[in-house]
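Sharing a structure here in structure tokens format.
A protein chain is absent from this complex, but the other protein chains hold their places.
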Amino acid sequence: MSLSPSFNLKIRLPSNCYKPASNLNTAFPKILSITNSQQYECPTFLYPPANQSVAAIVFGDGSHSQLYPLTKRRAEGALPISGNYRLIDAVISNCINSSITKIYALTQFNSTSLNSHLSRAYAGARLGKDGFVEVIAAYQSPEDHDWFQGTADAIRRCLWVLEEYPVMEFLVLPGYHLYKMDYQKLIEAHRNSKADITVSVLSSSRDEDLGFGIFKLNAQSQVIDYRENPMMDPLKSTSVKNSVKFNDDAHHNFPSMGICVVNKNIMRKLLMEHFPLANDLRSEVIPGAISLGMKICAHQFDGFWEDMRSIGAYYRANMESTRKTKNAYSFYDKDSPVYTLPRNLPPTLITDALITDSVIGNGCILSKCMIKGTVVGMRTIIGEGVVIEDSVIMGSDTYQTNNVQNGAGEEKDVCIPVGIGEGSHIRKAIIDKNARIGRNVMIINRDNVQDGNNEKNGFIISGGIVVILRSAVIPGGSII
Amino acid sequence: MSLSPSFNLKIRLPSNCYKPASNLNTAFPKILSITNSQQYECPTFLYPPANQSVAAIVFGDGSHSQLYPLTKRRAEGALPISGNYRLIDAVISNCINSSITKIYALTQFNSTSLNSHLSRAYAGARLGKDGFVEVIAAYQSPEDHDWFQGTADAIRRCLWVLEEYPVMEFLVLPGYHLYKMDYQKLIEAHRNSKADITVSVLSSSRDEDLGFGIFKLNAQSQVIDYRENPMMDPLKSTSVKNSVKFNDDAHHNFPSMGICVVNKNIMRKLLMEHFPLANDLRSEVIPGAISLGMKICAHQFDGFWEDMRSIGAYYRANMESTRKTKNAYSFYDKDSPVYTLPRNLPPTLITDALITDSVIGNGCILSKCMIKGTVVGMRTIIGEGVVIEDSVIMGSDTYQTNNVQNGAGEEKDVCIPVGIGEGSHIRKAIIDKNARIGRNVMIINRDNVQDGNNEKNGFIISGGIVVILRSAVIPGGSII
Amino acid sequence: MSLSPSFNLKIRLPSNCYKPASNLNTAFPKILSITNSQQYECPTFLYPPANQSVAAIVFGDGSHSQLYPLTKRRAEGALPISGNYRLIDAVISNCINSSITKIYALTQFNSTSLNSHLSRAYAGARLGKDGFVEVIAAYQSPEDHDWFQGTADAIRRCLWVLEEYPVMEFLVLPGYHLYKMDYQKLIEAHRNSKADITVSVLSSSRDEDLGFGIFKLNAQSQVIDYRENPMMDPLKSTSVKNSVKFNDDAHHNFPSMGICVVNKNIMRKLLMEHFPLANDLRSEVIPGAISLGMKICAHQFDGFWEDMRSIGAYYRANMESTRKTKNAYSFYDKDSPVYTLPRNLPPTLITDALITDSVIGNGCILSKCMIKGTVVGMRTIIGEGVVIEDSVIMGSDTYQTNNVQNGAGEEKDVCIPVGIGEGSHIRKAIIDKNARIGRNVMIINRDNVQDGNNEKNGFIISGGIVVILRSAVIPGGSII
Partner (left out) sequence: MSLSPSFNLKIRLPSNCYKPASNLNTAFPKILSITNSQQYECPTFLYPPANQSVAAIVFGDGSHSQLYPLTKRRAEGALPISGNYRLIDAVISNCINSSITKIYALTQFNSTSLNSHLSRAYAGARLGKDGFVEVIAAYQSPEDHDWFQGTADAIRRCLWVLEEYPVMEFLVLPGYHLYKMDYQKLIEAHRNSKADITVSVLSSSRDEDLGFGIFKLNAQSQVIDYRENPMMDPLKSTSVKNSVKFNDDAHHNFPSMGICVVNKNIMRKLLMEHFPLANDLRSEVIPGAISLGMKICAHQFDGFWEDMRSIGAYYRANMESTRKTKNAYSFYDKDSPVYTLPRNLPPTLITDALITDSVIGNGCILSKCMIKGTVVGMRTIIGEGVVIEDSVIMGSDTYQTNNVQNGAGEEKDVCIPVGIGEGSHIRKAIIDKNARIGRNVMIINRDNVQDGNNEKNGFIISGGIVVILRSAVIPGGSII
């Protein structure tokens, strides 16, 4: 079943969500261009193999916080996505499917969530001999008592760990984007071109800044300049997209994906010798490397790629996962499976439900209800007569027992169980984990608010989407 | 929501499926009687604790084969149940929830399926320090080249392994029944009564043989006699239920559940000294122990218990799991969770489905369809326009790729994908793993056959239930 | 074999290393007193059981740094001890052996080492159902961008995680002491006395401050006062031991072990209501609780306990493990095993060695050599003619391959392999991981230096003990 036409009518695809272009600008050298569907069809095998020669450095969090309150207790990489997953699973799975099994995850913002997920989901298994996902939370040491000051600072301070295995290249990856890429193709291109650094760019030659700056390439796909929009606001990216234009041909400008391959010794030289005070890789070190005349190549990526810089983008990525579409991100592809924490849950028990365009996690109990265009996460309990439309229900961490008080301050509402109470109606909302929605609650953004904060009552509204906070209690009869 | 009244109308509960009796025979001493709901409410803590003093011996297969063809490639304990589980998970979970973590699983019939499941699901984890599930498949040794000749023979030949840890009691368990029991209560009763052996019996004082014989008890719940029906046919148990009646008061006769606690040194003496040639524990050793005058007590069990001796019983147990009932077996109980192999599957994607009284496993893809009273197992792919009623769909082991040939002999049908083809209609059927149902297939037992074998075309009919074989291919347009 | 008499002659036992007292002050109520050997002999079983009702909060690092350079890259809890272990394994093993399986490890100083060890050694296994060791590294959140400001601040900021499971008590534990304690006895005493808080104290009624202050008890073992020595210097604790004396009877003063049991709701009230600005549990919150009139009891501990506040103490604890002594910490006790990361190493290959009073880890290769009073860690390679006395050789993380450069800066010395070169002589030294000692090196503290720093040449001297730094290279022929 193909992408439903009505989808395009209802939700205009935002500029930062790229679908594979059907007709690429043919003036541009296509040799490096790959499409999403090709990613794992004609596999690449590197020599020496990726699992022995490449180490991935994944950043679990970004520095911006447009995702609050979803990130109140979580790193961006720990955001639940499509019911069963955490966002960082997409990137870790790309690594595993690309045979890259030495993975360092660097975090400092709300790192607990990410540490817990990664160590349980990937510790001691799956990655084959010598493989690992090692979480490096920001730490104090005798030499340095500060937090990581940026990506470059973080890598510099961890070099002693990162250099433990004799790899050839570091692959630097943001851990909070949704896409599938065979990184082996990127590394193969890097090795073939004998570059010092290879960056990954979105192939559509638009000059929008996706938060990682814009590279200007020459005809040989070599980077000759870098710009970024200092006023870049991820929530309003469409309106500023022209502001970082280079003077020359637009089709030589490509938005960076924040991904780069750096030779191990080049990384050390850049961080320790050339730019020992630089904090940020993207805005300081890579422009510096350009100015030093290093060989920096670009590799175009032409598949589905979804950024998560705002609640709107996060909402759309979840919505996307509720539809069978050929070009979108697939969780069902045997050749490039998405890994996560294996769980031991019963199947979902459904008494009487009409369900359309939705994904339903394991362990739910659904009474008579209607669900449409919705992600229903693990262990969600849905009462009779509930109607849910175009929403993200994150689910619950455990099944509730009757006589337990989950922390102080909730005793008074303990009569409202975790889940969605009878007769409630939810539309275009995100219900965070362990929320307790009472009976006959209406979460429909009645007043059509675009943005508003009502945290003390357990919700905020962002871009017209109502977000019910983690463990919030919405009393019966409430109308939001 | 309570047991739907229509359920009782449609399917008459068979005699071997016991529900908690609401009014017990009050003439009988009730002190030992427990109900299902009490099982984990008032927990028992043994001293010395069960995880250090008890070893469970679980038998993964029985000797009868009324479950063929479901057991063509599987031990009975490896039968899929309620979508996500294998039957033996119920007993292993009982052990874990009863803090019994030294578990030996003895098998010889189609043991591969069970070995693979148990070693992946329980090896090296979950059972705490010193805990294990050790699979002992029948083996040849310099001393004995035969298969296990029965439960007693199997235990005798494995005593050298079973005695490795200094436990006090062995708990012998059939591994293919569905029930929840806190075995600690059974062991506590055993220790309190200072018995040599304690057997578990169903508390309703009926004199039906459930395949494990009938015990006659005195007023002190002590076993004074044992009988079994030599002609016992599990498929016709209702008609023969009177044949093993003892002469005296019927309410002193209790059906055995095949479960017993035996002191470690008593086990050794019975098997090595008193009855060194006995093959069967139930019919030879325990009656022998009675005749020797050993102290054998009975412990009554009054909860839900489902036997799986026939395809009908297997079908009913699955049907039971599709309904929210207070007294039935629950997979959703936080205090007595059911464990199984943790899996890493995407949530189920539903395009447009009306689902009633069903359980849906993870990783399914459901197009526009109607599902009623059905267990839908993992990774089931259901095409458009499909209608499924009162059936068990076991699901698939992997997602199919297009160009794979699953073994020889299937090349010709490779165009029919695994799953249920568009427009098909299935009613009162069991669809085994990896079956390929073509388009517009009708599996409705059109001719209302009670029993019939059509293995060469991929199905049999048993008790009016159509069973599609594992990996069978049903061509498009077929009517069964 | 008992404690060798010469041991007492050579190394005077420091004041912070307690051995079980043979004649306890009988004036003191002995009811709470336990000895080390009794710890696991008469086991305690709590109701509700510890694994469901207690959560341990382990601190992986202290705030002092007398262990530098051993802690240059490690938290104190990650210090290698006795060849195969990390220091924190002792406390985690105490928890497991006490059936406490919900364990939170809070860290911020060099947390990488500890995270990596704990997540690999304890993730997803051994701890039974619902058990876990969850590492919480200091993190930034929208509410708080600072590091943990102390133990109280750390617990306060993590309360939302720590309260996830409905436990009754928190057990607060420093993670860098060496001792065996059945915490169930401590919790049993706490429950029996109906205290708000129970602290653990060393039973010998000396008034030395071990870094956690001194409690003054009344005759009912209830805490009535707390003092700490503001000038407490762990390196010179013997000289200041009188400075914190209370005015009254000395035998009512007991040194705190830094361990306390706090009721869950008391913890919340103390941290959130009474002392919302307190940073430190020991010096602010517990004295505050005393002043509030809460019931605080003390539980005496009378076993072996070794602090690790200085390089000298660390050295002595390792030395202790090389001797068969009845009263010391045992790694060989079946009833209270010490857990760690399971490893897959070959046995140690010995060509010709005379070894006395030493422990030898797995995977070593020993040529003709003499080893006396020494801990030889995993994968240590020892050349011909080597003599090692009274030293700690930590060993190596991997076997070296010939053509690998372990990070920059070492290329020049790559000809010196990891291990101890031929003909070298080492006495009273600590050789940190992956060090490369050339041929005919003398590490004997020739000039009898007490304290000196020579980091640029790869070593320091502390208390007369030479410490060779991690990955240091000592050229052939050097004399230290």
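A few remarks follow.
In order of appearance the chains are A, B and C, and numbering begins at 1 in each one.
Keep this in mind: a residue touches a chain if its C-beta (ideal position, glycine included) is under 8 Å from a C-beta of that chain, and two chains touch if they have at least 3 such contacts.
Owing to the predicted nature of the structure, the values given are computational and were not obtained by experimental measurement.
Among C:L345, C:C415 or C:I479, the one in contact with the hidden chain is C:L345. Residue C:N84 is the one among C:N84, C:S141, C:S256 or C:S471 that touches the chain not shown. The set of subunit C residues touching the chain not shown comprises 1, 82-85, 322, 324, 331-335, 337-363, 365, 367, 375-377, 398-401.
Looking at subunit A, the residues touching the absent chain are 45, 47, 49, 96, 101, 124-129, 131, 337, 339.
Along subunit B, the points of touch with the absent chain fall at residues 65, 68, 71-73, 107-112, 115-116, 119-120, 123-124, 134-143, 145, 147, 158-161, 163-164, 166, 265, 268, 272, 397, 404-408.
Keep this in mind: only the chains that are shown with their structure count from here on.
Contact topology of the protein chains: fully connected, every pair of chains touching.
Among the chains present, the centre nearest to the common Cα mean is that of A.
The greatest centre-to-centre gap from subunit A, using C-alpha centroids, is found for B. With each centre defined as the average position of its C-alpha atoms, the distance from subunit B to subunit C rounds to 49 Å.
Separation between the centroids of subunit A and subunit C, computed from CA atoms only, is 39 Å.
Chain centres here are Cα means. That of subunit A falls 43 Å from that of subunit B. Contacts with at least two other chains are made by residues 124 of subunit C.
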